[in-house]
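Below is one structure, written out as structure tokens; the observations come after it.
In this view, the complex is presented without one of its protein chains, the others remaining in place.
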Amino acid sequence: MSAGTAALTLPNAKRKKKVGSFAIFWRRFRRQKMAMICLVILLVILLACIMAPLIAPYGYEVMDTSAIKQGPSLKHLFGTDAMGRDIFSRCLYGGRYSIAIGLLSTAIALVAGVIIGAVAAYFGGVVDMVITRVLDLFSSLPSILLSLTISAVLGAGFTNLLIALAVSSIVIYAREIRAKMLSIREMEYVEAAKATNCSVFRIMFCHIVPNAMTPVIVAATMGIASQILNAATLAYIGLGVQPPSPEWGAMLADAKTYIRQFPYMLVGPGMLIVICVLCFNIIGDGIRDAMDPKLKN
Amino acid sequence: MEELKRSEQLNVKDNVNTKVKLKDQDAFLKINHLVVEYTSEGEVIHAVNDVSLSLRRGKTLGLVGETGAGKTTIAKAVMRILPERSSRIPGGEIEFNGRDILSLSEKQMQKIRGEQVSMIFQDPMTALDPVKTMGQQIAEVVRLHNDVSKKEAAVRAEEMLELVGIPASRAGEYPHQFSGGMKQRVVIAIALACRPKLLLADEPTTALDVTIQAQVLRMINDLKRKLNTSMILITHDLGVVAQNCDDVSVIYAGEIVESGTKEDIFDHPSHPYTIGLFDALPKLDSGASRLKPIVGLPPNPTDLPTGCRFHPRCPLATEACGQGKVPMKELTSGHFCRCNKRKE
Partner (left out) sequence: MIKYVIKRLLWMIPLILSVTVVIFTLMYFVPGDPARIVASTDADEEDVELIREKLGLDQPYIVRLKDYVEDVFFHFDFGTSITNGSSIQSSLMERFPRTLLLTVNSLVLTILIGIPLGIIAAVNPNTWKDRIAMFFSLVAVSIPPFWLALMLVIVFALNLGWLPMMGIGSFKYYILPTIANSVIGIAMQARQTRSSMLESLNSDYIVTCRAKGLSRKGIIFRHALPNASIPIITEMFFTLSGGIAGSLIIENVFSIPGIGVYLVNALNSRDYPVVQGTVIFIAIWVCLLNLITDLGYAFVDPRIRAGFTGSSKKRSRNKKEVAV
């Protein structure tokens, strides 16, 4: 009886708690100076990239034959490349690719991973076994290798690159959510929900999945960082965004040719990758600490 | 010794004078005005506030109080094993066997811990290292404090296991292969392996089944007598105190509220809190069918009430109780109580 009433009041209680818990989360997150600084830096970079046509001093394709291979100066912050294009402007345009790839591929992987993991944990038995084995199969190859092979098979192109990167990281989220769900299934509030004759599906996706999301969200924030790295790596090897497009990794691949004479060309895009990835990582750490202070120490 | 035992058997009041003398001579562990604070997320937790205790050689002192009253903190302070970063001892002194514990260096302290003073922990399930065998864990403390070879230490470890009633053949097994009661026996074996002079038993039976509790307590007592060890027995169970202790101190919100011999406390409980504790116990012989719980909850240690710490829950409290520090008063010789309502 008491279990029943508890579950009946659960939806209401949850709705109230949701607002409250986000406020608590935000208050804890705000207290972390490093994470806040990184959030601001990242937002500035993001805005600059989105508004590249307004901010960038030059177009990303504009070649200035009078200024080929010039070192960094006030006129060209990061210098110019072999065709006289302004590297700083290209970096701004390129950021759209890099950050979009990071965000989108993580989003795809997250959605797919959560569904796959939840299905495995929900149905159990044979379904669970098959899914777990397939995940085992995927993790028998390092993720960058997997995306490398997939992108080679699919061929170049933005969508194909997204798929290649997403597929290789689905495993992480699927495993995480499955493990968490299996452990949460045993908790008492699920029993309480069962006692009110809630459908199992509803229990799974309204009660269990939301509660299992904490580790997945943290993994996803860090995941964006590693996807940006992987995208750059693929482009560098020649299997990602193709060179005419101003993607950071592709620009580095271009610039490698001139490493002996004009090493400055490598500095700008590389630093931007490092800064973006670092910010995502620090924010990820911050989210983890804010969501679950117990994990901190 | 003989005299002491006899004096206890006789009426307490008649022997007041001899006992006081003995107490002073024999005070083997003396804690004076000890204060311990923890800090957590910028808040100061007042765990122990001005506690004074004394323990006679070879005797058992019961430290009674609710969870969170500061009992474990006192024991850890004596061992100097409070968490290094989050705790501090702003005042007080601990004198053990003539040495000032709080002024010793960490190195000197390491020699004392495990050899002269050792501790039995509340939860045997987590108190043992899960990746070391029982034999290794006992032998480790033996080797730390005795100049013996590995082999000799292992033999000592097996002897200790036998002593606590575990076959020596199980020395090579790991904690996950033992039940809770067995683990607590091993914890006791570790604590007693070097024949310490002082044993701090922190709720040694709370985590165990009732049937095992009595066994373990009897064992601790037997070994204590055999090795002539003094003991502080921390508990919230008055039944345990009645069976095992010579002296009793009742602690509330980090303060001793009443102390005396077991007879003083059990026959003449004086502090309202102590009385409350007794009233909360089921009694077979009295006619009352309902227990009388103490109303309210223990105070928040970050924000202790002024005056008498117990006054918000006290049935006898008047307005004056909320003001000023309440001193310890000696009711009869050796029987102290911290209450304005009691006359000396």
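Points to keep in mind about this one:
Order of writing sets the chain letters: A and B. Residues in each chain are counted from 1.
Just so it is clear, a contact is a pair of C-beta atoms (placed from the backbone, for glycine too) under 8 Å apart; a residue touches a chain by one contact, two chains touch by 3 or more.
None of the values given here were measured: they were computed from a predicted structure.
For the options A:50, A:195, A:213 or A:237, the residue in contact with the chain missing from this view is A:237.
Listed residues A:81, A:176, A:247 or A:285: the one in touch with the omitted chain is A:285. Of B:71, B:113, B:156 or B:309, it is B:113 that touches the chain left out of the display. Touching residues on subunit B toward the chain that is not drawn are 76, 79, 81, 85, 106, 109-115, 118-119, 121, 123, 126-133, 140-141, 144-145, 174, 176-177, 187, 190-191.
One chain of the complex is left out; on subunit A, the residues touching it are 124, 136-137, 140-145, 148-150, 152-153, 155, 182, 185-186, 225, 229, 232-233, 236-239, 249, 252, 256, 259-260, 263, 266, 270, 273-274, 277-278, 281-282, 285, 297.
One rule holds in what follows: only the chains that are shown with their structure count from here on.
Averaged C-alpha coordinates put the centre of subunit A at 54 Å from the centre of subunit B.
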